[in-house]
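Of the protein chains in this complex, one is absent; all others appear in place.
Letters are used for the chains, namely A, B and C, taken in the order the chains are written, and counting of residues starts over at 1 for each.
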Amino acid sequence: MNVMYFAWVRERIGVPFEDVQTTAATVSELVEELSAREDRYAAAFADVSALRVALDQELADFDAPLAGVREVAFFPPMTGG
Amino acid sequence: MNVMYFAWVRERIGVPFEDVQTTAATVSELVEELSAREDRYAAAFADVSALRVALDQELADFDAPLAGVREVAFFPPMTGG
Amino acid sequence: MSVRVQDAAFDAGAELNAFSTGDGVGAIVSFTGIVRDTDGTLAAMEIEHYPGMTERAIQAIVDDAMTRWALQDALVIHRFGRLNAGAPIMMVATKSAHRADAFAAADFLMDYLKSRAPFWKKETTADGSTWVAAKDADEDALNRW
Partner (left out) sequence: MSVRVQDAAFDAGAELNAFSTGDGVGAIVSFTGIVRDTDGTLAAMEIEHYPGMTERAIQAIVDDAMTRWALQDALVIHRFGRLNAGAPIMMVATKSAHRADAFAAADFLMDYLKSRAPFWKKETTADGSTWVAAKDADEDALNRW
């Protein structure tokens, strides 16, 4: 599964994207799994209420299932316009 | 007193402006006075609810006093923009 | 702020660019009104106005907008005389630090210009000329503010 990071999430984790092998059933489980790996993930995911997630380029909730998903992206609230 | 007419009011009365000598105390009295003069005025002022009036270039009501007023203008509701 | 009542054509894009400068400007909203040929029969549109009162009325509307919202500037251009279908009739632009002020002020300016600035439109088709009637909806729109 391709996992992407943007803005300060990308800066904290240190890479813009990476391939992640996971059996996590939901976004929240993936966040827990990554946070347990290394401090940089734990730092980025410390407050998920400050984060947004997209599954295959569509905004989703953190309890959304990952079955069939090819691309997960984590980022802060958007500030375009 | 300079009396001006715009749009279809001007077309019905036949002149864009004219000098009117009047002792009318209000706009309504002026309208009555003009309407009594000739049919073209009566036709133009037949339905004053379809008209607007400005006194010295400010929108006013038909019961507004004419004392001190130098320019009266009659016209249909505006359609700018 | 700038208010122009003119018979000459204007270039809306050039006006927008000239207006869009200045320190601290973050948001610019523009409105352009075009002579609309609803069913392809319009030969021309004639716009009559009340010289003197027109400028005063527009200035009063702009002054009102400047007190209601945090604007850095406002621009109003309105043509009179004979216009062809597809030609710009008028333009309003507002600029502000923030988009909400720029949007609300431009919308307000349009509502008031439509019903409170002394312009009258006459449409000519093959069937003759008719004065455009004011719409109740335009008068009702003023109650939004």
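One rule holds in what follows: a contact is a pair of C-beta atoms (placed from the backbone, for glycine too) under 8 Å apart; a residue touches a chain by one contact, two chains touch by 3 or more.
Quantities reported herein were computed from a predicted structural model and do not represent experimental measurements.
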Considering the full assembly, with which of the depicted chains is the omitted chain in contact? A, C
Missing-chain contact among A:T23, A:S49 or A:T79 belongs to A:T79
Which listed residue, C:N17, C:T41 or C:S129, touches the chain dropped from view? C:N17
Residues of chain A in contact with the chain that isn't shown? 4, 6-8, 10, 54, 57-59, 73, 75-81
Which parts of chain C are in contact with the chain that was left out? 11-17, 20-21, 23-34, 36-38, 40, 86, 88, 97, 99-100, 102-103, 106-107, 110, 114, 141
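Convention: only the chains that are shown with their structure count from here on.
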In angstrom, rounded to a whole number, how far apart do the mean CA points of chain A and chain C lie? 48
Quick one: report the Å distance separating chain B from chain C, using the average Cα coordinate of each chain. 26
